[in-house]
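This report concerns only the one structure given below.
With one protein chain removed, the remaining protein chains of the complex are shown where they sit.
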Amino acid sequence: MPASAQETYREVMTVEPPEAATPFEAATFEFVFGQVWSRPGLTRRERRWVTLTCVAAADSPQPIADHVYAALHSGDMTLPEMLEFVLHFAVYCGWPKASHLEGEVRAQWARLHAERGEPAPPWPRIDDAELGPSDWQQRMELGAKEFAEVNLISAPPANTPYQHAGILNFVFGHVWQRPGLTRRDRRLITIPAVALDDSPMPLRSHVTSAVESGDITPAELDEIVLQFSAYYGFAKGQALQDAADQARVKAPV
Amino acid sequence: MPASAQETYREVMTVEPPEAATPFEAATFEFVFGQVWSRPGLTRRERRWVTLTCVAAADSPQPIADHVYAALHSGDMTLPEMLEFVLHFAVYCGWPKASHLEGEVRAQWARLHAERGEPAPPWPRIDDAELGPSDWQQRMELGAKEFAEVNLISAPPANTPYQHAGILNFVFGHVWQRPGLTRRDRRLITIPAVALDDSPMPLRSHVTSAVESGDITPAELDEIVLQFSAYYGFAKGQALQDAADQARVKAPV
Partner (left out) sequence: MPASAQETYREVMTVEPPEAATPFEAATFEFVFGQVWSRPGLTRRERRWVTLTCVAAADSPQPIADHVYAALHSGDMTLPEMLEFVLHFAVYCGWPKASHLEGEVRAQWARLHAERGEPAPPWPRIDDAELGPSDWQQRMELGAKEFAEVNLISAPPANTPYQHAGILNFVFGHVWQRPGLTRRDRRLITIPAVALDDSPMPLRSHVTSAVESGDITPAELDEIVLQFSAYYGFAKGQALQDAADQARVKAPV
């Protein structure tokens, strides 16, 4: 393994690299760490959002454990940020996968402090006030406003349970407005989520609005595509690249 | 194609069966329609919930369109029930896939009325009161109660955004309590959803509680496994069967 790939592995995974005994492991070091994680264009923390979304969706227990540990151990993510990520992930990839992910956040948080021989600090307290305004009309109005700011199109009519109780009241009426992650963070999580979910409209709309809003530059989007392809495969990566190419054409340079 | 498989195909898909020109198509008629849909043990409408969840998750555009059309055309599901299904599906399989699904519900509803040469009836109205109580404390209490009734275990502490804003306030504090579908309907949707999501704990807990609550009998659960396997494959089907076998051992006979 090249020394630089080893070094990147240590920085990202926060543990010593194992010996490469198989073609898969050799390619993991040279390609995934030596050629993808080491690139400029996104910070390590930003690449982690893309990667964490992919591994959490892929249901593979060990990579989920390893990347959650590394995110917390490196200090790139705080515990409240990781817990906020679980909620955002639940919306885009479904509650069951998020349930497993949250279990790993708890387990790796405990492991981290056990390794340091320290008691884990007190768990962050949560207050009902964090649920946001409870006046339904106000909430729907704020949801429509947030929808428009994130998607750069008007909110849909609230004439189905999915749009009414779901999209406007909960997803944009609450989750996207929560202060625990920035909108840019949420875009770095949402883009890989819609890419792995394959639904053509959400894929196109989230990729386009990320660029048009100025939250993500076209060059950063290209880096997201590569990071995503390594962790979720080049087949879905191509559909994401196509959406990125279309967004670039539309975006003001 | 055997005549009985043809007849089942007509009843389920509500259109004439095409000619079988490939091994896939021959197996679709003989196995999926001739041997699975034709079984007793679940009603056609119940098999539709399992099937609709599978095809919506599998991202395959034509089967989604065909099964949504057939569900509405047969009269097995009303439009409000299909729209309620979209919201429940969104929770378990993520918002992006639900967005595509809801687009198809609208499209097939329009197609159905166009074919009949009738105008579509007025779209169902939705009122903010359907969002349930807006007092956060009351909502959390009702969420904890619903969680316990559905899962047959105590609600988790609300000490993460996922559990607090997500599971207790929204998923059990609202969605499962909505009157548009029965709890049995929601179980027929949730079981295939957790099976295709692969998360071990939600899979085990939803399968076990479905049986222990008496909402689904062990024999019905076995039928769900087979219906699921046809539409989401025998690989994931085996994990669902394993969970079903464990639930059967625990359940009072």
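The chains carry the letters A and B, assigned in the order they are written, with residues numbered from 1 in each.
The rule we apply is simple: a residue touches a chain if its C-beta (ideal position, glycine included) is under 8 Å from a C-beta of that chain, and two chains touch if they have at least 3 such contacts.
Since this is a predicted model, take the numbers as computed values, not measurements.
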Identified contact with the non-displayed chain, of A:Thr43, A:Ser60, A:Thr78 or A:Asn159: A:Ser60
Residue by residue, what part of subunit B touches the chain that was omitted? 22-25, 27-28, 31-32, 35-36, 39, 41, 54-55, 58-63, 198, 222-223, 225-226, 229-242, 244-245
Subunit A positions in touch with the non-displayed chain are 20-28, 30-32, 35-36, 39, 41, 54-55, 58-64, 198, 222-223, 225-226, 229-239, 241-242, 244-245
